[in-house]
Each structure stands twice: as structure tokens, then as C-alpha cells.
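Have a look at the structure that comes next, please.
Note that this complex is displayed minus one protein chain, with the remaining chains in position.
Each chain carries a letter (A, B and C) given by its place in the written order, and its residues are counted from 1.
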Amino acid sequence: MINSEHEAQLNDAALEPILRTGARGAVVLAGIATAIVIGLWFAFYLFVFVPRAAP
Amino acid sequence: MLHNKKLILAHFWLAFGGFGFALLLGEWQMYIRSPLHAWLGNPELYYRSVTAHGTTMAYVLPTLVAMGFGYAITEAALKRPLIGRKWAWAGLGLVLAGTIVAIIPVSLGLASVLYTFYPPMVGNPFYYIGVVMVVVGSWIWVALTVINLHAWKRDNPGAPVPLAMYANTAGALLWAWTAVGAAIELLFQIIPAALGLTTTIDAGLARVFFSWTLHAIVYFWLFPAYIAYYTIVPRAIGGRLFSDPMARISFSLFLVVAMPIGVHHLFADPQVGAGFKFLHSAFTALVSLPTLLTVFTICASVEIAGRLRGGKGALGWLKVLPWDNPLMLAVAFSFVMLGFGGAGGLINMSYQLDSSIHNTQWVTGHFHLIFGGAIVIMYFAIAYDLWPHLTGRALTSFRLMRAQLWTWFVGMIVLTFPWHYVGILGMPRRMAFYDYTDPAMAGEAASVMMSVLGGAILVVSEILFFTVLIRGHRAPRVEAGEYRFSVATHEPHSVPAALNGFGLWVSLMLGLTIINYGFPIAHLMALRDTSVPVVRVGGAK
Amino acid sequence: MSEEKLFSLRNRWFTGAVGLTVAIAAVAALFGFVLLPSLQTGATFADTWDKICTAAGLVRPTTLVSPVIKPDFQTSEVIVTPQMMGPTDTVSIGRGATLALRCTMCHGARGLSEADSPNLAGQYETAVYKQLQDFKTGARTSAVMSPRVTDLSDQDMRDLAAYFAYLPRLPGYHPTGDVPAPRIVISGAPLRNIPPCAACHGAIEYKTGAAWLEGESPVYLKAQLEAFATGTRRNDISQQMRNIARNMTPAEIAAAAEYYSRQPAAAVSEAAGLK
Partner (left out) sequence: MSETASPGIEKSEQVERRWATISIVIVSALVVMAAFAGIHQATMPQTRIETVDPRTLHIAGEFIESNLGSALEADGSVTVRAVGQQYSFTPQCIVVPTDTPVTFRATSADVVHGFLIEHSNINTMLVPGYVSSITTRFATPAEVYMPCHEFCGVGHEGMWARIKIIDKAAFQKLAADRRRLDCVAQ
């Protein structure tokens, strides 16, 4: 089993302040990732689909 | 504590053995149809190879990984030995026998119909019979999974089913139902024709049955990867699973909406009504919901690990993550490939946008990125994590593992990005060679050669992978301890009945199947004049 | 923990999940079956019910805007399917042997011609049968063949086809290290819509109706390819052979004809030696 050497740190007391930040980092990261995905969809729509569509 | 180590190890080795062989075929195919090689003297060899590559990669590898990993989860999560050990060996035997039965006619060139079958072309019956045996073998695993969960629930009334087992069972149930489509196509349409009992076949109906399997099978492939995201990664990197109920909701959603959406593979087909195409398109959009939820939950779980290690700021926690840990690396690579592959997938499923790239090389690029990339890299990660528990020996070389994961990631990107690009240019799929000397195709030559290079990097990665595993079998013995899963930030003491069983979700899955597939199938079956002559393949005399 | 009843209207998970699923299905169906068909240009529907049935995929009759243009020449009327000939029948072969006596002048006593007429020994049943039918209907014309098939019944043609298919055929003779095989035969020319010959003619895969070409007279093969190319021979269904031949250069036609005609000197006399 591959574990991080920091696994021992796991305790609820350390966890609580982190949870209170409301997963800010995850919102930013997942938000950026989702935005890129949706951006790619629109890029395809605008630069591939629309130019080829029937006038 | 894993009780049936040999059983699990046998599944993984057979899966990876087939994978290793099929990967070489894949790279040979990339090379042979590229500008680097002269046109193949016998194009049938190419289609034969594609059939073997696809059959092994799509049916044998993921099925065996899901089965082996599934047995490991059943024992480790329920903390008791597997019930039905002999049946499990029988299931594995059936999968192995089926693979051999199928691969013989394929390698003799008697069934070069590709793994998607394509009736009215019909090859040697043993190919299809072999595939059916693989599926039936996997159904034994499904039954054992359900039986083991049921027995555990009986002994632990009211207790929450461990998340890993909940997800594992959801995957098994999804597979049980989604395999039915192709099974009907094989048993009632193709095999009778292959045996000479019938001379005609309704190709349109066959495509509808196959679509029933074709999309949800991707989620079946995906389940082990998602289980690893939720139940292995947070533990391995020193974090916590952000939310246990959200994980259950995601897996339940997959169970409901992964299957009744397959007609999006038939957007361009003439035998399905436009209304049903839209219906399936709408539900396909819905299946991206559990993935969006997963992306957030896993990012949040990883964030916890980063913050516990002292990470600060909106993204500063990323820097302090344990990047030397192979599982950290694997999940990061997997997410990047999932993102790009997912973007391609959203384009494919969008009712109209599909027409720009339907059935071009784009599609091949897409599913290699999602399956070969995002999913298979997690299969590697699962193997690395599980191996010491199976062999009782330590995997020590993190450097080698990281090199393997890096090469797989880079190789897959170099392989699939140009592949998507030539698809946009309109390069059709599954041709044994192309004329790159023509000005209209000259622009594709460089991209195709890039893909060959990407494939070569993947072969290097494969060698590294086997090196890690084989060295693992020779390493000094260690006591690996209990095989554990992630702990949630808030471990559930009780969960709602809906999220502790599958009654509701399976009912919805069956109901949606009737709504979305009932009429098209019944209507096509009622048509009398749409069966067409069977065209035999491999029957040259 | 109290027993929580799942399939109950009082369970929020049950009502929520079922309600949402039904709602999504209903909205999507309304869009797909009613709204989108209404917005589609160029489609006309009798009423809403017709719209829904059409979107559901009910088969609609074909309505042609302009009349079908009839051909100004005789096209093949043979229905070619892989199952068209039925199982091998020794009685049929025997009758065919008798009927074949009238063919020996040109096609040889054992189906191997010494003139430039095609060899028929070991020829695919479907190929012989279809050509005979086409000669009879006039889809294929030949000063020699046309008058000789007028009195043949359908069964006669099946018997002849069965007999010739039963005779041993000339195998391919392409020793490695000899003259290299022409690229046009082995790989075709994809962008000119020329697939490899062997993809249909039997060496790799067989397409029903196609002929076995190995050992055939080069003069005959060249003449037929040229006839397909110029359109003087038009009995290939939906132009399947004309599409290929017209894109071949004269040099390629000559090379293909020469390739298939290659035979070891001994083989021909040996195979025909029984006469």
C-alpha cells in the first residue's frame, strides 16, 4: 500500500479549520478545469462546427 | 486482510498479459498505416490486428481488472473472506477459455469483423462464442458480488455498506444489465447467422442492441478508476475523502443514466427516430453530472491533504502535495486526460456537433484518451497500490513507477492529440493504409507520425510497468498489513436506505431502459422487410 | 436504526429520484418529439400525432418528387446475395457436365481454355451463373455467347455453374523473388477508389459475384477491364467494377492482366492434360 509519509497527521482536530475554509482551493481548481472543458466545447462549436454548417 | 490473494493476482496478471500483447498490436497498427511504412500487401492483416487489439482491450482487460479489483474490495471492505471462492475461479476460467476460443479464429483471419461486430458481416462463430463466454464469466463475478454484499448486510443490519463495496456493487450491476444488449445481439442475431442457421439479419436492429452495451461499457471500464479516486487516493496521499454521501450519489447516478443513452452512438443512423435521438442526447448530458461531482469531491479531498501538509492560498496547496507518491501523480495525470477526453465527449454527445467528427479518427482519439489514458493509468495505480498485499513483497522503486506514469501520460497525449486533429480534417477510421502523397492528405502525414511516436512512448511505458511488477515479485518479503480504504471527513454512522442499497437505482435504470429503448427495439423487431443477407467474412475459398 | 421504507411516497429519496427522472424524460420527450420536429425546416406533418410518430421512428413511405429515370440499356437483373446458389448438389453437377459439352470448343474440355476465352474450371458458381443470366437478358453482350444462351433455363445455368465450380481451378502462381507484384493489384490506389483486387476476387476475401482471376488469359482480362473502363460492358451491378476500371491507367490494366495470367508453363498443360 502506497501511503504518504504524512498520513499520520490525520486527526479530526486538524481537519476542522480546513473544512471551514469551504474547499476554496477545490472550487478554484475544479472551476478552472470545468471552465477549460466548456471553453473547448465552445471553441469546437465556433471554429469547427459553425464554419462547416449549412449557410 | 486479503484471503484470496492468488485469485486476485491471477485476474490482474491475465488482464495485464492481454494488455501487453494488445498494446504491441496497437503500435504496430499505428506504424503500418503511417507514412513511415509502405502500404500493407495484405490489408486483411491490419483488420485482423484491429479485431484482436479491440477485443482484448475492450472486453478482456477491463473485465478482468474489474473482477480482480472487485474481489479485493469485497474482502478488504467487508473484512471477511469471499463467499464462493470456487465459483470465482470458475468465472476466471470461463473468461480465460472465452478469450482463447475467440482469439484463435481472429488470429487465423476468420473473424476480421472488428470488436464492434458490424453485422451483416459475420465471421467465424467461435469468435462470438468466445466473447459470450467472457461475458458469462464476468456475470459470475456480478453474482458473487451481490451475494457477498447481501450476506454482509444480513449479518450487519442497518450498518452503512462501506463505500468501496457500494461502488463495486454498483459497477457490477451496471455491467450485468448493460452487457445484455450485446448478448441479445450475439445470441439471437449474430451467432445463429454465423452457425448458418439463418441467412439474413437486421443490421439496424443489431446496431441498436449494440448501442445498449456500447456506451455503458465505458462506465464499466471507468468504475475501477473512480473507485480508486474515491477510496484509495485520499488515503494514499494523506488526505480525507471530502464527502461520503456525494460519492454514493455519483455512483448511483452512473448506475441510472450510464445505460439508457447509447443511441447517441447512432445519431447518424437511419433506423432510429429523431425524437429518441434527442431523448438519449439529453440523458447523455446528464451522465456528465456524476463526473462533475467527482471532479469536485476529489479535488477537495486532495486539497485536504495539501492543507494538512501546510499548503496555503487558493492554489498554493498544490505545490506541497506528495508529488513523489505514484498515486498522487497518477490521479493528476488521470484528471488532465479526463478533462480533455471529457471535452471531446461532450462534443460527441451534442446531438449536432457530432456530425463534424462522427466516425472519424477523432472518435478513436477520444476513446483512447479517456479509456487508455484516464482509466488505464488508474489501473496501473491500483496495481501498484495493491501489489504488496497480493505478493507479500514491497514495491520499492517509486522512481520507476513515476517514470512509468510519466511516459504513459506523455505517450497518450502525443498519441491522441494529433489523432483528434486529423479527425477534424475528416480522416476516416479503420483503414489499413492512406495515400499521403495526395495534396488533400499530405497535411495529415506529420500528425499521424506524431501518433506513431506517442504509441512508441507507450510501449516504453509498458516495459517499465512490467519491470515494476516483476521486480515486485522478487523483492524482499514484507508484512503489508491490512488493506484499507480512505476515511471520509465525516464517516457515516447511518446512511439513507436509498444510498445503502440499489433497489431504487436499479428500478430507475430498468424503467429508463424501457422508456428509451423499448419502443425503438419493439418497432424494429416488428418490421418484417428489413433483414438483409448475411455477408460472410473469412470465407474466401 | 428504524426500518426506513424505500419504496414509499413518504421517502424523499424515492419521490425525488423518480420525480426528477420522469420530469427530465418528459421535458426531453416534449422537445424531441414535438418541439424540434416543428422547428425543422423542410419537414411537413399532417398533425401533432404524425409529428410524434415520425419522430418515434415509424416507417414512412417514400414519396418521390421527380419520376425515376429508366435506363436506356439493359442492366443486370440478377439478385446477387451470398446465399443465392444453395448447397452443392451432385445431380446438378452431373447435368452441368452434360450441358458443358457445348462449351468445350472455346472453354476447353476441362474448363481450361487454350484460346483467349476465359477459363471456367473452378470458377465461382455465382460468377458463372450471373454471367449466363446477363448474357441471356442482354445485360452483357457477346457475338459468341449471346446466341448460345437463349435456350438455357435457369436450372441449366445453375447446373453449368455447379459443374464448372466443381472442376479444379488454376492456383495463383506468384513466386517471391520473381517479378514484383504490381502495386495496383496488391494495394490498389485508395484515393482513386481502387481497392486491392484480392479483397473481392478470392485471394484475401470474396465478394459474391466476383470471378476467380488466377491463370486467366491476359488478352481476355485486358479486354474486360477496358470494356468496363469505357462503359461498353455494363452488367456489373451499380457500376461496382466500372468504378474501379475507369480509374486505372492503360499501363495498370496491362500490368493487372499480366499478373493474373502468370502461370508456370507446366501447370497449364498439366491441368488441361486430361483431355
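We adopt the following convention: a residue touches a chain if its C-beta (ideal position, glycine included) is under 8 Å from a C-beta of that chain, and two chains touch if they have at least 3 such contacts.
For clarity, every value in this text was computed on a predicted model and none was experimentally measured.
Chemist: Which displayed chains does the hidden chain touch?
Modeler: Those shown chains that the absent chain touches are A, B, C.
Chemist: Would you indicate which residue among B:G158, B:P192 or B:P492 is in contact with the undisplayed chain?
Modeler: Checking each option in B:G158, B:P192 or B:P492, the one touching the absent chain turns out to be B:P492.
Chemist: So which of B:S281, B:S334 or B:S451 would be touching the chain we can't see?
Modeler: Of the candidates B:S281, B:S334 or B:S451, B:S281 is in touch with the missing chain.
Chemist: Given that one chain is not shown, which residue among B:A15, B:L64, B:A203 or B:M259 touches it?
Modeler: Hidden-chain contact among the options goes to B:A203.
Chemist: Please pick, from B:L292, B:L318, B:A403 or B:L510, the residue that touches the omitted chain in the full complex.
Modeler: Hidden-chain contact among the options goes to B:L292.
Chemist: Would you write out the residues of subunit B that touch the absent chain, in ascending order?
Modeler: Listed in rising order, the touching residues are 43-44, 47, 112, 114, 118, 120-121, 202-204, 207, 242-243, 245-246, 266-274, 277-278, 281-282, 285-286, 288-289, 292-293, 296-297, 300, 346, 350-360, 425-426, 428-434, 440, 489-490, 492-496, 527, 529-533, 535, 537.
Chemist: Applying the definition given at the start, please give the residues of subunit A touching the unseen chain.
Modeler: Touch with the absent chain occurs at residues 15-23, 27, 30, 34, 38, 41, 45, 49-50, 52-55.
Chemist: Hey, which subunit C residues sit against the chain that's not shown?
Modeler: 28, 31, 36-37, 39-43, 54-55, 57-62, 64-66, 68-72, 75-77, 79-81, 188-196, 199-200, 204-205, 207, 230-231, 237-240, 243-244, 246
Here is the rule we use: only the chains that are shown with their structure count from here on.
Chemist: What is the distance, in whole Å, between the centres of subunit A and subunit B, each centre taken as the mean of its C-alpha atoms?
Modeler: Once rounded, the distance between the two centres reads 22 Å.
Chemist: Using mean C-alpha positions as chain centres, tell me how far subunit A is from subunit C in Å, no decimals.
Modeler: Using C-alpha averages as centres, the distance is 54 Å.
Chemist: Two or more other chains in contact with one residue: find those residues in subunit C.
Modeler: Residues of subunit C never touch two or more of the other chains.
Chemist: For subunit A, which residues are shared contacts with two or more other chains?
Modeler: none
Chemist: Name, in rising order, each residue of subunit B that touches subunit C in their complex.
Modeler: Subunit B residues touching subunit C: 39-44, 158, 199, 256, 271-279, 282-283, 286, 431, 433-435, 438, 440-441, 494, 496-499, 501, 503-505, 508, 511-512, 515-516, 519-520, 523, 527, 533-541.
Chemist: Applying the document's contact rule, which stretches of subunit B touch subunit A when the two form their complex?
Modeler: 235-238, 240, 242, 292, 295-296, 299-300, 302-309, 311, 313-315, 317-318, 322, 325-328, 335, 339-340, 342-344, 346-347, 350, 352-353, 356-357, 384-386, 388-389, 395, 398, 424, 480-481, 483-484, 487, 489
Chemist: Hey, which residues of subunit A end up touching subunit B in the complex?
Modeler: Those in contact with subunit B are residues 1-7, 9-10, 14-15, 18-19, 21, 23-30, 33-34, 36-37, 40-41, 44-45, 48-49, 52.
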